[in-house]
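To start, the structure under review is shown below, and the notes come after it.
A single protein chain has been omitted; all remaining protein chains appear in their positions.
For subunit A:
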Amino acid sequence: MRLLFILGEIGSGLRRNLSMVISVVLVTFVSLTFVGAAGMLQMQINQMKGYWYDKVQVAVFLCNDGSTAVGCASGPATKEQQDNLQAMLESPAVKQYINDFQFESQAEAYKHFKEQFSNSPIVDSVSQDQLPASFRINMKNPEKYQIISETFSSQPGVETVSDQRQVLERIFSWMNGASVAAMGVAAVMIFCAVLLITTTIRLSAFSRRRETGIMRLVGASKTVIQLPFILEGVIAAVVGALLASVTLWLMAHFWLNGDLSRQFLNTPFISSTQVLVIAPVLIALGGGLAGISSLLTLRRYLKV
């Protein structure tokens, strides 16, 4: 009976304050979408780190026809230079830092290149001679890249030493920046949402002061008096959180795993099911914030 009564009170409260309730829903929706987007970016970064970090290598590129580096003044790397580099890699001084290494010839480089860009017209404009041969080194500890770079970049026949990890790091730091920015927008929006919830609950308490006054006099408990107001705020916020979750899922499903993954074939995107992990967090966050701010508002504006 009391439950039915409370539900009825919530219903009438929501109806009476419809426009305010809708604005609470929308503001929590937008703010939690930003929170969720920040979360998704972090998940994406982790996913890519996990996928790439044990695959990335330090590459020592050898000179080819078109090389302009100082070490390549004598033209394409000779077999002798190549053997020399291999010997260095096998020497104990270097070997302690690396797990293993492979040599990738120009022919192999061309083959990989064609695979990687199979659906792009760029393949037709590149010939085997334009691609450098390289030693691909798997580091024991990727942080020790500097040592390899110093040892090899001044060797004859070496065009450049590149650390794929650094390229990735740049992408990751850019993505991190985006997720921090999303969190910033989210923080401002959440602040708005809390203010709006506070105002809504205050108005709601004011417009129902006659009822609550009578409830007090006839001895209704604090819970029965306050719960309808608190749940009113919580329900609005949870609806906003659900909308945000659906939006994020749609984004992951149709954009990340649709368009984007067709464009970036070998990038591991987070799946839309992974996004579902974010949903409960958003719902708890939205509901919790609304509950707490409603409770604090009622303490001040509703005598019980």
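Here, a residue touches a chain if its C-beta (ideal position, glycine included) is under 8 Å from a C-beta of that chain, and two chains touch if they have at least 3 such contacts; residues count from 1.
The rule is short, and it goes like this: contacts and distances are computed from a predicted model.
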{"item": "\"Cell division ATP-binding protein FtsE\", \"1,2-phenylacetyl-CoA epoxidase subunit A\", \"NitT/TauT family transport system permease protein\" or \"Xanthine dehydrogenase family protein subunit M\" - which is the UniProt name of the missing chain", "value": "\"Cell division ATP-binding protein FtsE\""}
{"item": "Which of A:V188, A:I214 or A:V277 contacts the chain that the document leaves out", "value": "A:I214"}
{"item": "From A:F5, A:W174, A:F191 or A:F254, residue that would touch the chain that is not displayed", "value": "A:F5"}
{"item": "Hidden partner chain, touching residue among A:K55, A:K140, A:R170 or A:K222", "value": "A:K222"}
{"item": "Interface residues of subunit A (partner: the chain not displayed)", "value": "1-2, 5, 210-211, 213-222, 224-225"}
